[in-house]
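All protein chains but one are shown in place.
Order of writing sets the labels: A and B. Residues in every chain begin at 1.
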Amino acid sequence: MTVSSLLKRRRGRTASLLPNYVVLTLLVLFSLLPICTLLFNSLKTTAESRLNPLGLPLRGIRWQNYPTAWVQGHYSTTVRNSGIITLGTVAGVLLVAGLASYSMVILDLPGADGLVFYLLVGSSMPAQLFMVPLFFLWNKLGLTDNLLGMIIIYSATMSPFATFLLRSYMVAIPEDFKDAARIDGASEGQIFRHVIVPIIWPGFLTAGLVAGLGAWNEFLFAVTFLHREEVKPVSTSLYAFVDRYSTDWGLTSAASVLMILPVIVIFLCLQRQFIEGLTQGGLKI
Amino acid sequence: MDPKRMSRRHFVASCAAMATGLVAAACAPKVVEKIVKETVEVEKIIKEVVKETIIVEGTPQIVEKEVTRVVKEVVEVLAKPEKAVISFWVEAPSTERREVINEVYRDTFNAAHPNIELELTFTEDVDRVLRTAMQAGAGPDIVTTPGAGFILEYIIAGHVAPLDELAEHYGWRDRLLPWAYESGVVGGHLYSLPLTYESMVVFYNKTLFEAKGWGIPTNREELDDLIRACVADDINPFEYTNSGWKPATEHLIGMFYDHYAGADNVYKALIGEKKWTDDEFVEAMALMNDWFQKGYYSGSIDKYHALTGDDTWSAVANGQGAMQMSGTWCFQSIGPFFEESGQEWDWFPMPSLRKGVKPVYALATGQTESINAKSMHQLEAGAALDWLYNNKRRALQISSSFNFGEWMVPLNYTADDFPVGTDPRVVRFFVDFAKVTGRGDYGYTTWTFWPAKTEVFLWEEYDMVLAGEMTPAEYQARAQELFDEEVAEGKVPPVPERF
Partner (left out) sequence: MRDRSLQASYELKERTRQRVWRKVILPWLFVAPLLLLNVVVILGPSAGSAYYAFTKWSGIGPAQWVGLANFRRLAGDRVYHMAFVNNVKWTLIFLTVPVTMGLLGSALLAPIKKGQMFFRIAYFVPYVIASVVNTQIWRNILHPTRGIGVMLAERGLKFMDVTFLGSRGTVLYTIAFVDMWHWWGFLVVLYLAAMQAINPQLYEAARIEGATRGQEFRYVTLPGILPTLVFTVLMTIIWSFLVFDYIYLLTQGGPAHASEVLSTELFKSAFFRFEVGYAAAIGVSMSFICTLVVAGFVILRRRGWEI
């Protein structure tokens, strides 16, 4: 019995879900229509993008914008770079945050409060504050202009948030499951694999998604630490592109779409497992 | 290998020997070491600590500086010397222009100097990125800064090397426009060379003017009449914006200073003989504010803050706006807008805004180039720099890809130097500019001649004047405060003497 079916059964007695659908659909329009303007613009000619900034491309569809943007924006290089940085960051963050949150919740870390406080204070440091000394340090270590250097930085900046996120998922694990499993004689490892993982799996996905997104979209550090053409990520590349080709709104819109497309595709793929992860595991009664 | 001390014959001989050596090495690497050894005169760089006197605002300051001396040494060099790699960071233009720069500048240089590899790195936000790198001691061999006010800091900290000997060897003083050369001289030593120069003019929609029967204003009254006519016809007299480039306001500020207060007065204020709080400066800013409040710029102050640069050009190109007071860097972008609208553009020099003040062309350098004091290859970097300035045709070829809006190295051009088919409006500007400024008539732009903190204050806080939160008098007073601070710190860039 899932939560939603329970609620649905109950609802079936009283009001229908129509008002829900209405409001939710309005919200969908709110979320998606602005993005549609981007899509429309990406197919317009330069002239039309100036005359008709919000509507459908009426004066002909210029598919050419996309290949042009790809080539002019050096996307083959930048997408590769961003991909490496993102995957590295996700791996790093999930590993580091997973270990830490597991320790704090399941292993009952002594002094966890202090750690929480420290992490929160750490995430309240404005990036601009430590950017310059960090550059000094990175330079000495040879990590500037370097994808690995970027991965380390992003892992460090995103791990605290991921740790908290995973913690809040783990905290919600009912103690009885764990105790029951322990009574049955399961080892820590088995408990981990068969009780905890299924429950916190969506948490990992969300944390991974947030970390990956952060890495893909991040801009300020990228523009400061990565200079050489060969290591530039998509975010800085797009920024420059928009600036350089500001007159051709159609082209820059296409370039923008190219940047967000991989993220949306991956998100759509992960969404399914995200749901499945919830229906598996210990929610069955 | 330094061409400076070697005679050309020796240089060619060395090159030939090297080439032979390279070929031999390609065929039989092991053999080379034994057979070919070329004795080559090489320069060695020696750093000395010297006490120098820098004159700042009349009070000599004695500063200890590290001066590089060049000493000739004869060293045995193997026929296949290691390539010196020079890094040069430049603000990134569009891809096509990058290709032109790479081809016409970098590749020709590398071809002519087989033992030097010039590496151009195109990066956005080059000023901030480079500064961060310099702070970490990791800057490139050739250092770019946005202007004289900024290079001064590097000079005082000893981060850039003096270029006097290189200048002497290559004869830069004679090749560059005099004021351009002087802009890089601090305390008697040359530290930087401008990469591009520009000035301020008034662009206008020629088709519109002709249709309305408007003439080009040559003085304040005519300009006022013209503005009135525009307003009557529901046309914005000027189109401008600071939304895309916040410092844009300083373009206008400089023009008002030069053309209302007068370039002579600006000069005096820069060297401390006058105060920025004097009436003419306050009135200049008040006049500018007045025009803004009346909506002469883009129709309203709010729009000034929100439109994009493209919007403003679009408006002028379509006749919704009449003029745009801006810099000659616009040459590189103005064309397409007018092509689209099918109308004609042209420019006229900004007229004087007050009786007794002579109109001028303001001087502006776009970027300066210096050599990193920590560079291991200062002589090679010097050669790379010289390559920018030693051939007018090549220089103009690069600049033409920007329609002469950028990479316009300040050499003494004549109309004939420009490639055939160059826009006559552009040629007209550069020729007139050289003529007028050559006889000493020029104005000052804030980013070239003002010290950094004051300059940033000027464009950043003028918004407050526009918002009514600060009066022009308060604005000028604060500017004077900051200026005095920077004078005391020795941070005011050198101002060439005014004839």
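Basically, contacts are C-beta pairs under 8 Å (C-beta built on N, C-alpha and C of every residue); 3 or more make two chains touch, one makes a residue touch a chain.
Just so we're clear, the structure is a prediction, and the values are computed from it rather than from any experiment.
*Asks:* Of A:T86, A:S159 or A:T247, which sits in contact with the chain we cannot see?
*Replies:* Of the candidates A:T86, A:S159 or A:T247, A:S159 is in touch with the missing chain.
*Asks:* Which of A:N65, A:N139, A:T206 or A:T247 sits in contact with the chain that's absent?
*Replies:* Answer from the full complex: A:T206 touches the omitted chain.
*Asks:* If I consider the whole complex, including the chain that's not displayed, which of A:L95, A:L148 or A:A180 touches that chain?
*Replies:* In the full complex, the listed residue that touches the missing chain is A:L95.
*Asks:* In the whole complex, not just what's shown, which of A:T46, A:T77 or A:S123 touches the removed chain?
*Replies:* A:S123
*Asks:* Using the document's contact rule, name the residues of chain B that touch the chain not shown here.
*Replies:* On the chain B side, contact with the omitted chain comes from 128, 131, 134-135, 153-154, 156-157, 159, 242-243, 246, 300-308, 311, 452-453, 456-457, 460, 463-464, 466-467, 469.
*Asks:* Contacts of chain A with the missing chain: which residues?
*Replies:* On the side of chain A, residues 1-8, 10-11, 14, 17, 20-21, 23-24, 27-28, 30-32, 34-35, 37-38, 41, 50, 53-54, 95-97, 99-100, 102-104, 107-110, 113, 115-134, 136-137, 152-153, 155-157, 159-161, 163-165, 168-169, 171-172, 174, 199, 202, 206, 213, 216-217, 219-220, 235, 238-239, 242, 249, 252-253, 256, 259-260, 263-264, 267-268, 271-272, 275, 278, 283, 285 touch the unshown chain.
Following the convention adopted for this analysis, only the chains that are shown with their structure count from here on.
*Asks:* Hey, which residues of chain B end up touching chain A in the complex?
*Replies:* Chain B reaches chain A through residues 89, 92-95, 121-125, 128-129, 132-133, 135-138, 244, 308-310, 314, 333, 336-337, 340.
*Asks:* Could you pull out which chain A residues touch chain B in their complex?
*Replies:* Touch residues, chain A against chain B: 46-47, 50, 72, 131-132, 135-136, 139-140, 144, 223-224, 227-229, 236, 239-240, 243-247.
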